[in-house]
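Sending over a structure as structure tokens; questions will come in a sec.
Below is a slice of the complex: some chains, not all, each in place.
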Amino acid sequence: ASIFDAFRAEIDDHNDRRERLIKASRDITNISKKTIFLLHRIALSPPRDGDAESPEVSASKKGRANLVQVRDMYAKLKDDIAGDRFWRYEGQVSPGLQEYIEALSFAHFLEHGTLITSEDVQRTLLGDDGQPASRLIFPLTVSDYLLGISDLTGELMRYAISSLSQRGGRTKAMSTLAFVRMCKGDFDGFTPQIRNLSKKQSVTTQSMKKIEDAVYAIVV
Amino acid sequence: ADLELLNERLESESQLREKIKEQVLELDKKSRVMLGHLNKVHSIPSSEVPNLLASVRPVLESTHSIHQTVSQLVPAHQFWRWKDMWTNGLRSFVFVAAFVQFLTDGTLLSLADTTAQLGIKDEWKDRFALPVEDYLHGLITLVNELSRLAVNSVTLGNFEEPLKISAFVKDIFSGFTMLNLKNDLLRRRFDSLKYDVKKIEEIVYDVSL
């Protein structure tokens, strides 16, 4: 039975690592959700005279500052997700990561009005020395990127509809609508390859229609 | 020996399934491309619609050769055995063809014309055909889409479109009312059409004020 001793250590290591990553994923989800809430609150607050930047830009900056915590958490976990381990524990890492991408892409949209690229997301996940590729904490999968962004459209729906009650809200809503339509159109091609994307695309479609209906109601 | 024979048959069926699947993936790609194009109809002025349609038509035509390939893969008499593999794609092609026709001249594409536009030949009928049910599914998708178009055309300042859509949709709706549908998905989708019809009528109401 001595050969089982070695197995025992390996299995215990695996279980511990799995637990650590599940806990970290929950913490990252919480930080990301709080950041999204913060982004809504600041971006929709009325601009004050004398402010150098628009509410959106200042929301985005504060949001991104908040999200640095997430990067630090990943850096601390890097031994648990290095190399092949990332793939072994992908199921534990993904949920938090997708929430993080959702928050990050919302912050990016508020400042630039564009879709954050996967490269930009990957760039926030470098090791301490900030060097490229070789220093990735872990590789960003196409799936996590697309599924994270897909969740963004629901937030954008709430953002667009809330902004309709403000001055200049219609323009804001129309540009948000254009963005959501683009996401919907661009991502449709990925549905066969990415699991669960098709369900999220249906949610995106619903969000898009809700913005369209809200804009319509303002027009007539 | 009997079991070996059976295994050969199972093997060849599974190979055929793979071959059909390849074609179906191609059809799905074309479907997504066309739906992607047509999706733009909600955000462009009506003057640009003809160009949009011009970009869709050749893709629709390019499905003909794939349909032909599938019709050659399917063994004689086995249409109903394999059709589930491409049903979704086929229904979306019906939608595309009927939507293009509506946007072109405001008329309803008949089953026969849809079959022709998809390049489906009558002589393939035991291997590849367009069943009534799938045609009707495509029309329901069209009504769903038109209720969205009614909303967005008003937003773009086109107040005529909802009237055109309303008349068109009412005809389809009253046609469906007469059908003796089984209690299946098609029936449930038809039941939900009422909401689209109502929504379109409310839009016509809003613009008539």
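When the chains are written out, they are named A and B in that same order, and each has its own residue count from 1.
Following the convention adopted for this analysis, a contact is a pair of C-beta atoms (placed from the backbone, for glycine too) under 8 Å apart; a residue touches a chain by one contact, two chains touch by 3 or more.
Keep in mind that what you see is a predicted model, and the values were worked out from it rather than measured.
What you see is one copy per chain type; the file as a whole holds them as A x2, B x4.
In this text, only the chains that are shown with their structure count from here on.
By the touch rule above, chain B contacts chain A in their complex via residues 25, 28-29, 32, 35-36, 39-40, 42-43, 148, 151-152, 154-155, 203, 206-207, 209. Taken in their complex, chain A has these residues touching chain B: 178, 181, 184-185, 188-189, 191-192, 209, 212-213, 215-216, 219-220.
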